[in-house]
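The complex appears here minus one protein chain, its other protein chains still in place.
The block that comes next holds chain A.
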Amino acid sequence: MIENTVMLLIIVPLLFSLLFVALPKSLYKYLAWAFFIIGVVLSVSLVLGGTGVVSVEEPNFAMFENIVLVLEVVVILFILAISAKYKNWPTLGLGIISAALFAYTYANVPGAESASFNIDQLSQLMILIVNIVGTAIILFATGYMDQYEEHRHLNRQRIFYFTMSFFLAAMNGLVMSDTLGWLYLFWELTTLCSFVLISYNMDEEGINNGFRALALNLVGGVAMSVGIILLATKYDISSLTGIATYAGTDAVALAALALPVALLCIGGFAKSAQMPFHSWLLGAMVAPTPVSALLHSSTMVNAGVFLIVKLVPAFANTSLGTAIAVYGSFTFVICSALALSQRNAKRVLAYSTIANLGLIIASAGIGTPLAVAASMMLILFHAISKGLLFLCTGEIEHTIGSRDIEDMSGLINKAPLLTSIAALGMVSMLLPPFGVLLTKWVSMEAASNNPVVIVFLVLGSALTTVYYSKWLGTILSSSMDKNAVPHKKLETYFPLSVLGLSIIGTSIFIFSIYDYLIKPQVAILLGNAPNVTGQAGQFASEIGAFTYAAIFAVLALAILIYLATKNMFTPRMSSYYMCGENNLERDRLMFRNGLCSYEKSSVSNIYLQNIFGESKLTTFGYAISIILIVIALAGGVGL
């Protein structure tokens, strides 16, 4: 049963990617609906099917292994060809290094007799994210891409949908495979897909940014394959579970693994766009919004943190773990500060993604059961909220023609439903009782024993509150001009509603999710589960308690009070106060200036460009993050 689901999860997205190529554009809408429904069914059935290991043994193994080898050669040849075609020498160099490493592996690393897919709760969690959020994004794209292409005079949707679906297949393979060689192949396939999608517009900017993503991820890939070679040749380890088993033997084994594990983590850092690799994710903003949503929420960047969480047994409570925690929390604070200074909504979201992934990595690095639980919960909640926010930003851009936060004031009058959904997404990123805040609470409580990490988390958390509440206030502010017409398509609003309801649903049932998916996984990774007691409606650990049900109840109460008193005090509408300078003869909303002509009042938010601007912080961030990575490679620090 579980074997079939595993195979279907890889084959079905591949099949859909071929269908998108074969069928005409008019059918894409129906294909996307079918894909969404099948994705939901498959992922839920995998979760209900329980955990297990699916081994691929002889005689099938030889065939699969050959497919893997051929695909790896194809990937490398593609990278070499494309970088030679566009004369991108750094990428070509990295491609040659990858090819050399591949040849070395092929010649020197002893071949395996079997491979396996390991379905544990973390894989299930990731499968749910990839196949529900991911297919929802593809569905959204069918309502989005026509208008996008019309603006830019493109006609490449065939490639777009092919790559998006292929991406999901690769991602499904990545989160299920236990064998490092196969994991690496899927890893490189996602890199390649992201390159194709980022350079989708085929203009100079798009291609440059695509190559940047390719190059930085190849750096991570090279680090990773060196790590895999070290593991295979020195310790005869060829799978993720093998690493955990070996690390569990004794302290000497654990210390011996520090270097290869740190190398694998660097692969994860690059994939998750942590500093100093973060620029590729910002460059990815030039792609259509569904691509950004896919990269940021359900696929690419999650692969990095997925790997790091899987490696927790190899660095929990070691000096390497501490180094990773400091590194992650540093990225969290610096990228939150950078997000504060941005006016472009997509850049705000990009920095926010990097920051939150930093928080996930920091939590994994702390390595206590509570912290690891927090990191997994954050992967889930972040994926949903960020997917929603990206899609909303894309739709807002189509509605008002801008992605500048300042232009979004008055959006609540222009597109009430869209704004409400976007507001829900933002609130879920920073306020209780929603999941992201809850996990932030857990990771802060878990980090309390590490002075550096906790101070970084405290500062980053305050900065997060600032940039989201600023944006939230702007979209909810009413202005008197109404000149935008939202187009209400089912393909647009259905995915948004699904994600919005998922935010509320997962936040309400967080304890069940914790009990079913998170707790057993932490027990697998660390050998003991977090000491969290309580039942639905409340979390209680040895160091704190959080009754989130009470907050939900109070929120509901607030809504009830509002509705009950809404008409009790005869509301009367008026225009707003302009200090006696309203022009009574015109629309009453303009100031009269010193020359007796009229001017529209304009107030903008505070962005603190000269303190937190990119020009001020980026170099500093590069320097510190590179130092921290070097420390991690050297085996970490004994804080």
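In this section, a contact is a pair of C-beta atoms (placed from the backbone, for glycine too) under 8 Å apart; a residue touches a chain by one contact, two chains touch by 3 or more; residues count from 1.
Here is the rule we go by: contacts and distances are computed from a predicted model.
Participant: The complex has one chain missing from view, so what does its UniProt entry call it, picking from "Glycerol-3-phosphate dehydrogenase subunit GlpB", "CRISPR-associated endonuclease Cas1", "Energy-conserving hydrogenase (Ferredoxin), subunit B" or "Electron transport complex protein RnfD"?
Facilitator: Listed in its UniProt record, the absent chain's protein name reads "Energy-conserving hydrogenase (Ferredoxin), subunit B".
Participant: Using the document's definition of touch, tell me which of A:114, A:208, A:465 or A:618 contacts the absent chain.
Facilitator: In the full complex, the listed residue that touches the missing chain is A:465.
Participant: Decide which residue listed in A:22, A:543 or A:627 touches the omitted chain of the complex.
Facilitator: A:543
Participant: Even though one chain is hidden, which residues of chain A still touch it in the full complex?
Facilitator: 409-410, 412, 430-432, 437, 441, 444-445, 448, 451, 454-455, 458-459, 461-463, 465-466, 469-470, 472-474, 476-480, 542-547, 550-551, 554-555, 557-559, 561-562, 565-566, 569-579, 601-603, 605-606
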